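This is the structure I want to talk about, given as structure tokens.
For this depiction, one protein chain was excluded, whereas all remaining protein chains were kept in their positions.
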Amino acid sequence: MDLSRRRFLQAAVLTAAAAGATAACGGGSASSGSKDSKNLTFWYWAGGLSDKVVADAKTHFSDITLKTSVVGGDFKTKLLTGLRAAQTAPDITGIKGEDIASFLPNANRFVDLNTVGAKKLTPDYLAWKLKQATTQDGKLIGFPIDIGPCATFYREDLFAKAGLPTDPVKVSAELSTWDDYFKVGVELHKAVPKTYLVNNIGSVFSMIVGQGTRRFIDEDNTFIGDQDHIRTAWTTAVKPYTLGIDAKINDNTWNAAIGNGTLGTELGAAWHALDISNAAPGTKGQWRVASLPGGASNLGGSFLAIPATSGNPEEAFKIISWILSPENQARGFTDAALFPTAPAAYKLPALTGGDAFFGGQKTIEIFGPAAEKIPAAYEAPADAAVSAPYYAELTSIEAKGKDPDQAWKDAVSQAKQIAQRQGVK
Amino acid sequence: MNGMNRTRLRGLGVHVILMAGVVISVFPFYWIVVMATNTSQDIYRYPPKLWFGDNLLTNLRHLFARMDFFGSLANTMIVAVCTTVLVLFFDSLAAFAFAKYEFPGKKFFFGVLLSMYILPTQLAIIPQYEIMVQLGWLGTLKALVVPAAANAFGIFWMRQYTSTSVPDELLDAARIEGAGFFRQYWHVVLPCVRPALAFLGIYTFIGAWNDYILPLVMLVNPDKLTLQVALAQLYAGHSTDYSMVMSGVLLSVIPLVLVFTFFARGFIADATKGALR
Partner (left out) sequence: MSSSPVAGPAPTGPTSGPGTGPLGQAAPDPSRGPGRRAPRIRPVSAGPRPGPRRRVLRHWPQYLAISPYYLLFSVFMLFPVLYTVYLAFQKWDGIGEMQFVGFQQFRFLWDDPVFWMSIRNTLVIWVLSTVPMLFMALVLAVLVNSTKRFTAFYRVCLFIPSITSLVAIAIFFGAVFSNNFGLINAILRGLHLSAVPWMSNEWTIKLVIATLMTWQWTGYNAIIYLAGLQAIPSELYEAARMDGAGPVRIFFSITIPLLRPIILFTVVISTVTGLQSFTEPQVLFGSDAATNPNSGGPGQAGLTTLLYFYHQAFDNNDFGYGAAIVWAFFLLILLIVLVNWRLVQRKERRP
């Protein structure tokens, strides 16, 4: 319990010395330190890339020491704070699809990839996806990792139990509109009472919004979140709640629900397959993929970018383009369900083969056509922030039983305020 | 006889209620061990397993594969130890000046100490963050240690103790022998205030160990996290694998609780004295 005086002094002196030394080193590294051209730091998030491809990149670029970090928590927050100072910024970073628009106003924080060799590669990649990462004056700040063509994942075994069609082609035909989809959900829930159609109505809303060409803010920086296209999406999304086929899951119990048959279907992008197989490895073979009701939609799909402070942008882009080559994208599809952004990859065996988790189904038959039909929508920098109240209010309906019409009014008025705060007209 | 029984019965009732309180206080630690030693399937199952399993090593293997546990542990240790040593040194020195000396402005300085004690840290956190950006300290452990070294409570606490427990005769004697301020501090004050330093040390150490918001904001570099931030991120990203996350919780909580139980009696007495002052 007692501290000896001598030991206390030693500790104090050591600490002071250490603090001084680290301060000196820290000061040094601020200017030069980690910003050398041979040691590159690389941030992404769990499941954001194929870990195998990243590992291969380390050996393939043997003259570069590539230090990868799988960043946990809120990636955008980490990246924003990291970018503030040269010595904390990574040399290569992932950017999530829903965040890319919010980074465009600060494009000067990133290397324009067209200046380091992206120009001659862009024809091989999906134009609409590249456009998401392009500023109005033509700077390209991100190179696309994947896209998120959406589909309906469904439990074949539960569909069979309910006497519904089970074949993906038939199911796709059966689910051509949202109302058809909800009708199937009612039948499913009647036959298997513990099974619900959707995990929450926010997911339905985001799918429907993604099916349109207009979102919450238009190209003139005007708020359009109170207009018919959003209102229709809202009304449609609330239907499963009123029909009693909404599981109302808004927390981590999704993980259990997906495995224990609470959820009969799951709406999601191609990469969502990884979430499902991770959360419920026991349901292998029971899931199938059908096309999304009401048309194609995109959700997410990420980018790789090079912060302006990067020690070696040329080499960094070589690494990016290697990781995102069609061949490696095909591996990314196998390992991490990342749907390629280079159409050349769609013909490779990794994509055309069957997926054991989906009972051997060739999922490209669903995702491929969906990818081609994705509408190119304008996503404003403030889009994600402005859309937040809609999701919060939809959850309020589920959590508090709030009246949907009141929730709509509140969502719109809050969204307008946020838009005003963000400088939207 | 009857009255005796009633008293005894009442005594028993008191202990039953108190034991219930103890069980509630301690139960989470038991349950953390249960979850950490079983598989996630055992935890999800109904009825759940109520006793320790043998899956701890597997859980730990998964844990170490998903997070740099020992790196985070080392960072946490560095922050907690450095903060503690700096606080002990700065605060005991300042407390000596406040307790045993008169100097112009003393009242003012002490008053500032008092009034600023109530400012919540969150009020300062945005500019603190900007300062760290400017100093180039963002993402380093210095960003946590240096601000935490200014600890008003420690000065209060040490001043209180110094003024009552350091005999003025000893200081006078040292002064007659020609000892200046710092020699008095070193040879007279420090030996006398060791018990108070021990309490302040444990208190500061636990505080630094458990701190969350400052590391959450300052440690942007994913390779340099403290245990608390790393655990919270692990939980956010892998909430399915409860048993794995719980093995990390177990490792992060148990050492501190053991150390505390070891020092507990003196610490609790000091803590309440501090509160009652």
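By letter and in written order, the chains are A and B; residue numbering begins at 1 in each of them.
In the analysis below, a contact is a pair of C-beta atoms (placed from the backbone, for glycine too) under 8 Å apart; a residue touches a chain by one contact, two chains touch by 3 or more.
Keep in mind it's a predicted model, so treat the numbers as computed, not measured.
For the omitted chain, the shown partners it touches in the full complex are A, B. One of A:D63, A:D137 or A:D251 touches the chain omitted from the figure, and that residue is A:D251. Considering the full assembly, A:R421 is the residue among A:K284, A:K347 or A:R421 that touches the omitted chain. Contact between chain B and the unshown chain involves residues 11, 14-15, 17-18, 21-22, 24-26, 28-29, 31-32, 35, 43-48, 90-91, 93-94, 96-98, 100-107, 109-114, 116-128, 130-131, 146-147, 149-153, 155-157, 159-161, 163-169, 171-172, 175, 180-182, 185, 192, 195, 203, 206-207, 209-214, 216-217, 227-229, 231-233, 235-237, 239, 242, 245-246, 249, 252-253, 256-257, 260-261, 264-265, 268, 271-277. Touch with the hidden chain on the side of chain A covers residues 45-46, 72-77, 80-81, 83-84, 96, 98-99, 105-106, 109, 202, 248-253, 256-257, 260, 262, 384-385, 387-392, 395-396, 398-400, 402, 410, 413-414, 417, 420-423.
By definition in this document, only the chains that are shown with their structure count from here on.
Taking each chain's centre as the mean of its C-alpha atoms, chain A lies 38 Å from chain B.
For chain A in complex with chain B, the residues that touch the partner chain are 1-3, 5, 8, 11-12, 15, 18-19, 22-23, 26-27, 29-30, 43, 46, 67, 69-73, 78, 81-82, 84-85, 87-88, 252, 255-256, 278-279.
For chain B in complex with chain A, the residues that touch the partner chain are 44, 67, 81-82, 85-86, 88-89, 129, 133, 136-142, 145-146, 186, 190-191, 194-195, 197-198, 201, 217, 220-223, 229-230, 232-234, 236-237, 239-240, 263, 266.
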